[in-house]
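Missing here is one protein chain; the remaining ones are kept as they sit in the complex.
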Amino acid sequence: MSETPWYNKGLFSSLNLRQKTLLTIGLTGLVLLVIFICGTLINANLPTDFSIKMQPPTFDHIFGTDWMGRDMFIRTIKGLSLSIMIGIGASIISSIIATILAFVASVNKFCDSVVSWLIDLFASIPHILLLMMISIALGKGAFGVIMAVAFSHWVNLTRVLRAEVLQINTSEYVALSKKFGKSKLWIAKEHILPLILSQIFVGTLLVFPHAIMHESSITFLGFGLSPHEPAIGIILSESMTYLAMGAWWLAFFPGLALLIVVLLFDIIGDNLKRLFDPSQANK
Amino acid sequence: MIKINSKKLVKFFGYKAIRLLILLIVIAAISFIMIQLSPIDPVKAYLGQRIVSQEQLAIVGEYWGTNLSLSERVIGWLQTLASGSMGFSLIYRVPVTEVIVQKFTASLTLMVVSWIISGIVGFGLGVIAGAKEGTLVDRAIKTYCYILQSTPTFWIGLVLLMVFSVYLGWFPIGLSVPIGQLSDTVTFWQWLYRLILPAITLSIVGIASLTMYTRDKLISVKNSDYFLFAQARGESFWGIIKNHGIRNILLPAISIQFLSFNELFGGTILVEQVFAYPGIGQATVAAGLRSDVPLLLGIVIVSAIFVFVGNLLADVIYQYVDPRIRSEDDE
Partner (left out) sequence: MTKLLEVNNLSISFTQYVQGLNRHDSKVISDLTIDIDESEIVAVLGSSGSGKSLLAHSILGILPYNSNVTGEIKYKGEVLNQGLKEKLRGKEICLIPQSVNFLDPLMKVSEQAIGECKDDKEHDEKKIRQREIFNRYGLDESVDDLYPFELSGGMARKVLLSTALIGNPSLLIADEPTPGLDKKSVEETIEDIKNLKEHNKGILLITHEIDVALKTADRIAIFYSGYVIEINTAENFKNTDNILHPYSKALIDSLPRNGFKLTEGVQPLDEVSGCPYYENCPIRLDKCENNIPKLINHDGIMIRCFKYEEANDES
């Protein structure tokens, strides 16, 4: 009687756990892909129509319209795809950083302590502040945001990978390879990398929700993307102005959509993790 | 009774103090370099829209050290710091230390209140979920945490603002102080009234991770041999949870809560922005957006100390309260 997460209950109870997990991953991935593709197809310059400005949700405009009469649903989708894009870029870069650092740490004791010290250093400043500093240093805008998120999210994955590499390095077959005179680089490429590949993959996916959330956070604060790039953070920060007028739909729906996207990525990451490491399913 | 080995204590704190010092120097230097590398021109930021002559520009430039090399500027900045000054805030036109003390005190109330709320509620929910593992209650709490962990802090603030301030009208929409009133004439109740929504927002965010941690810890206690034995001895379920469960998870949970100072500070920045609460968070955003470099660097250093203190307290709990570790190196 394993405990399945809430989203795995009910509807597909006739399937076994493995099928359910795969189905969940497939469906969630599909939803995200559709959002992403739709978003990229939308032209950023939406038609403005002041005759329908500030309308609450109707069947024509299910998320309502903004102060320039633009459809909020379309803006939200566009914003989400922008967020997903930035999230993907940032997670991939941060996984690359984490992988490199994990290998650097495995070289010798000195390198290991340098990497641990770097981890401590980056963990010692509040996340948002670090993001702000990096995005200021690199100049605001998409590039600054991606780099800021990437450079502040490698810490956890590095910890995991470092421990993993350390463990593999002490294993018997690595010792055997060393005896055969294989170089460290060869061992890293042939033995260690294939073993931690799944970890890196899952790690990247798990960084993703944080990346998106933090991207929208600093964009909301005004450090990220410029107002010409309609990311969710921008939309929400603009909505603050109209909040007192009761235009709740301007903030509610885009935020909810962002939450759902983050949640979907979380679900994919968790399910993949369980597929690779079944010990959790026995709990 | 807690016996403390004073020799070990001195060694412990001495070591920590040195670590903090090194950390601060490195952070101060790196953040300074980062700002220097950025496209922000401190001279322009200082002068703003004012029109000045070339000579004046040169004088101001000299004051900011634009004619010096990067390493000279870094050393100069560290020397200024060592003398106890953090420079002069460009926005507030007072010394940075003064701004930080004033703003940080305001934020500290907010942070402490929400830290305590999230600690109590988070721990409580975690214990309930862990004890009732697999039941509907557990699943509800888990779902709640799962969703919360995926929710941006500022959006929770916006939703609360929409519901309680705009729709229900229970709370003001912004500003910690009513307009037209000096901040020291505000009564305690007025102040508390404005603290409630930001504090709730900030604690909601903190609850999720503590609840999940507490739940997992309690479940691992439930799988332990001593839990099994207590059951075998006929102790009641909730009695075991109380006597053995909470006894064993309280310390780690408090430690985790202290380790959350990092997220707490980050959350404060966002929450203060949403609720226009005039604390350190607003000052940070203002300093960043309006290129108040001295203030921004000052805040970075203070936040690093704040996070360090949290980690230190978590460490102290582990080292000196848990009888197992406490006695380890005692002679």
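The chains carry the letters A and B, assigned in the order they are written, with residues numbered from 1 in each.
As a convention for this text, contacts are C-beta pairs under 8 Å (C-beta built on N, C-alpha and C of every residue); 3 or more make two chains touch, one makes a residue touch a chain.
None of the values given here were measured: they were computed from a predicted structure.
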Just to verify: which one of A:I42, A:L193 or A:L275 makes contact with the chain not shown?
A:L275
Out of B:Q36, B:Q231 or B:Q319, which touches the unshown chain?
B:Q231
Residues of chain B (touch criterion as defined above) contacting the omitted chain
134, 224-226, 228-236, 239-240, 243-244, 247-248, 322-324, 327
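Basically, only the chains that are shown with their structure count from here on.
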In whole angstrom, what separates the CA-based centres of chain A and chain B?
23
Residue numbers on chain A that touch chain B, as the complex places them:
3, 5-6, 120-121, 123-129, 132-134, 136-139, 209, 213, 216-217, 220-223, 236, 239-240, 243-244, 246, 248, 251-252, 255, 258-259, 262-263, 266, 283
Contacting residues of chain B [partner chain A, same complex]:
23, 26-27, 31, 34-35, 37-40, 133-134, 139, 142-143, 146-147, 149-155, 158-159, 161-162, 166-167, 173, 219, 262-263, 265-266, 269-270, 273-274, 284-285, 288-289, 296, 299-300, 303-304, 307-308
